[in-house]
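Shown here: the complex without one of its protein chains, the others still in place.
After this line comes chain A, so read on.
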Amino acid sequence: MNCLLEGNCVKAFGKAIHALSRIGDELWLDPMVKGLALRAVNSAHSAYACFLFSPLFFQQYSLGSVSEQGSGTVKCKLAMKSVLPLFRCLTSIERNVERCQITVGTPSDRVMIQFFCRHGIIKTHNLRFQESEALQAVFASHLCPNVLKAPARLLGDMVMHFPVCQEEITLSVTPERVSLRNYYEEGNDRKKTMCTEMSLHPDEFNYFQVGVESDITFCLKELRGLLSFAESHCLPVSVHFAAAGKPVCFSVEDMVLEASVVLATLMDSESRIPSQHTQPPAPTTPRRADAAVVPLGSCEADSRVPQGVVTMMELIPSSQGSPILNPPTQMLLESHFDDPNGPRSHDEACVSVASTPASSTICSLLFRAVSSEQDGVCVAQLPVLACYSDEEEDMEEDYPGSPSL
C-alpha cells in the first residue's frame, strides 16, 4: 500500500491518530479498496474507534497489486506509542510538512512514514509492525431507536462542563429533553464529588429521534478524541444508541472520511431493568443463527433475571462450542455483565488485566475480525453469535465505520 497526503490532510490524519490514541495502545492500519482504515480498541474491549479515509482523501492512493501479495493487502498493527510521536505536534506539521507518504511495504516488513518538509528536508520513519487482523465492533446503527445529530460544537459545549478527569457520563433522553450528568460509582466518596448536570432542548439538535427513553452511561475520556476531531473539522456528529447496556456509536461523515467511536455502556442496576423492558429492536428482529437459543421475547417484566443476562448466558455456550471459531484470527468476545452467577469467570479470562475497575462493569463490545478486504462476504458466512443487530446481511452492508443515517 502506498499513499500520499498533502498539507492540511496530514494534519487531519494526525488529528485522527490523536483521537485513536485516546482509545487504545495499538493502532491498526488497514488498507482497503474503499480507503485506508485506522482502528483502535481499548484493552478492556469496551471502546472501539475507526477512521476510514477514502481514496479521495489522498493525493495518491494505491493498494499495490493483489496478486503479488496473495490474499490482498497487509493489515498492520503498530504500537500507538511509536506512531503518536510522529504526529504529536500538529502545528509544526502544519507549518513544516508539505507532503506525507505512507508505505506499507511487503519486502521491508515495515511501515514507512515519510514527511517531506520545507527546505527539502525529508524525514523518514520506519516502523515495525505486526501482521494482525483488525477487530471491528459489530454495530448496526440503523436499528437504534435513538438517534441524535448535532454540530460537534454543541457536543463540545456539553462535555466542556465536565472536568477532564471525569471518567463516565450519563446521557438521558426523553422526547422532551436531553440531559447529561456525571456518573459516579456507588460507594465512591460521593459526598466529596461535584455533581454536574446539563439539559438541552431537542431543538438544539439537527436531528432528534427518540424511540426509547433511555439513560446510558459511557466513558467520556474515550470520546473526547473524536469530538475534538469533529470540532476541528466542523463536522456534525451522529449518536446512535438504544438502552443501557447496549453500545453507543458516535460517528462523523464527510465526503472523504468517516469516523466512528463505539463505546460500551454500563448495564443498568437490576432494579431498573424492568423499566428498560421496552427495547424494540431485539425482540422483534428475526435472527437466523441464534433464533433457537435466544428466547428474547420470553422475558417477562416480572422475571427476576435481567433480560440481557438471559440472552448472554444462553449465547456463551453456543459461541464457545462453535467449531468455526479460530481464536487467533477471529475473536468473538462475549459481553460480560455484573452478574456473579453469570459468565464472570469466563470473562475474566478474556478481558485484559489492564482494564480499569470502572470498565470491568462495562460490557465488552462485540467484535468480529475482518478476514479479508471483501470482509462482508466472509463475515456473512460466519455466524455472529453474540450479535446485537439482526441479520448478518445488514452488518455486511453496514460497515461499522459508516452507520447509515
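Heads up, the rule we're going with is that a contact is a pair of C-beta atoms (placed from the backbone, for glycine too) under 8 Å apart; a residue touches a chain by one contact, two chains touch by 3 or more; residues count from 1.
Everything that follows uses one rule, which is that contacts and distances are computed from a predicted model.
Trainee: What is the missing chain called in its UniProt entry, if the choices are "Checkpoint protein", "All trans-polyprenyl-diphosphate synthase PDSS1", "Trafficking protein particle complex subunit" or "Vacuolar fusion protein MON1 homolog"?
Mentor: Matching "Checkpoint protein", "All trans-polyprenyl-diphosphate synthase PDSS1", "Trafficking protein particle complex subunit" or "Vacuolar fusion protein MON1 homolog" to the record, the invisible chain is "Checkpoint protein".
Trainee: For the chain not shown, which residue from A:Leu84, A:Cys117 or A:Leu200 touches it across the whole complex?
Mentor: Of the candidates A:Leu84, A:Cys117 or A:Leu200, A:Leu200 is in touch with the missing chain.
Trainee: Residue-wise, where is chain A in contact with the chain that is not depicted?
Mentor: 157, 160-161, 163, 190-201, 203-204
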